[in-house]
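Every protein chain but one is kept in place in this view of the complex.
Entry: chain A
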Amino acid sequence: MSSVLVLMEQRGGIWNRMSFEALAAGQQLAAKLGIECSAAVLGENLDTLASELTGKNLAKVFAVQYELLKTYTSDGYVVVLEQLLKHAAPAYVLMPHTYQVRDFAPALATRFKQVLISDVIAIHDGPIFVRQLLQGKLNADYKHSSAGPCFLSVQAGTFRAEAIEAGTATLENFTPQLEASQIRSTPGEPFREAAQTIDLSAAPVIVSVGRGIGEQENIAIIEELASALGAELAASRPICDNGWLPMERQVGSSGQTVSPKLYLAVGISGAIQHLVGMKGSKTVIAINKDENAPIFEVADYGVVGDLFEIVPALTKAVLAAKS
């Protein structure tokens, strides 16, 4: 029987929270198609995590406990998941769009002569899977057109973890065949560069700058606006890549996740990697010269224009209003 299988992600016994959004997506897709939904988790010492999953509305929970899976490796996951998928034979394999999934899922899909539909932001009847193209400028409908399993990863915030239905599931321990020699890479312990000294997640007001600023020296005008508003200064990835602002000021999927009262985005186009980090903002104001910039899709107030004229005028007006 065809089914949906959700691959849950954990590290050292701690869930990646995005897994539960994927689980919600899996339950909803299965309900839509009138098929069963199951979930799987890989690693070592998974009893607690697996029993948490058996309390959800799922047909089965596959626990794949194996010493060589204690630490994530692409090779280990691909070999074992190929075996699990052949055993469980799902029609759809759903995963959260995490860095780990991005590392192994394309190789896993290749083993089944399939292509991962990554970064899905909506699932419509059909089923049709919606993802973004060209840095969020366009949406695209994708269809799975082959007999093998359909591999999908869902973008953060697309489905709500609170929507997961409770129930009871059968636990199945799956024992994989994996030799140490099949794992070609040796991962080290995760580390952080330096202590994060700026906690953007708690900032009530954030002024954030993107590519539109053009040059490093221009950032001064954004700093002036931020200081006039008593705001934290933040940036999109390219600004930090260029070394114009430190990495710890980056908002987005590879940076910090923020939820301020006000997020003022200046010269930021709004690629999905950035939107993921700022979507918790209560009010969004965007200033951008491109009226079609995706940032305007999530902005409450938008200004299309030259930031080099608007930002200094705004700073002046803010200071005047405060005095």
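We take it that a residue touches a chain if its C-beta (ideal position, glycine included) is under 8 Å from a C-beta of that chain, and two chains touch if they have at least 3 such contacts; residues count from 1.
Basically, contacts and distances are computed from a predicted model.
Trainee: Name the absent chain by its UniProt protein name; which of "DNA modification/repair radical SAM protein", "Sulfate adenylyltransferase subunit 2", "Electron transfer flavoprotein subunit beta" or "(2Fe-2S)-binding protein" is it?
Mentor: "Electron transfer flavoprotein subunit beta"
Trainee: I'm checking contacts with the chain that's been left out. Which of A:V64, A:L116 or A:I164 qualifies?
Mentor: Among A:V64, A:L116 or A:I164, only A:L116 touches the chain that is not shown.
Trainee: In the full complex, which of A:Q83, A:T98, A:N218 or A:S259 touches the chain missing from this view?
Mentor: Residue touching the absent chain, from the options given: A:T98.
Trainee: Identify the residues of chain A touching the omitted chain, counting contacts across the whole complex.
Mentor: The missing chain touches chain A at positions 74-75, 78, 98-99, 102-107, 109-111, 113-119, 128, 131-146, 148, 150, 184-193, 196, 204-205, 211, 229, 237-238, 240-243, 247-248, 253-256, 261-262, 269, 272, 282-285, 290, 292, 294, 296-306, 309-310, 312-314, 316-318, 320-322.
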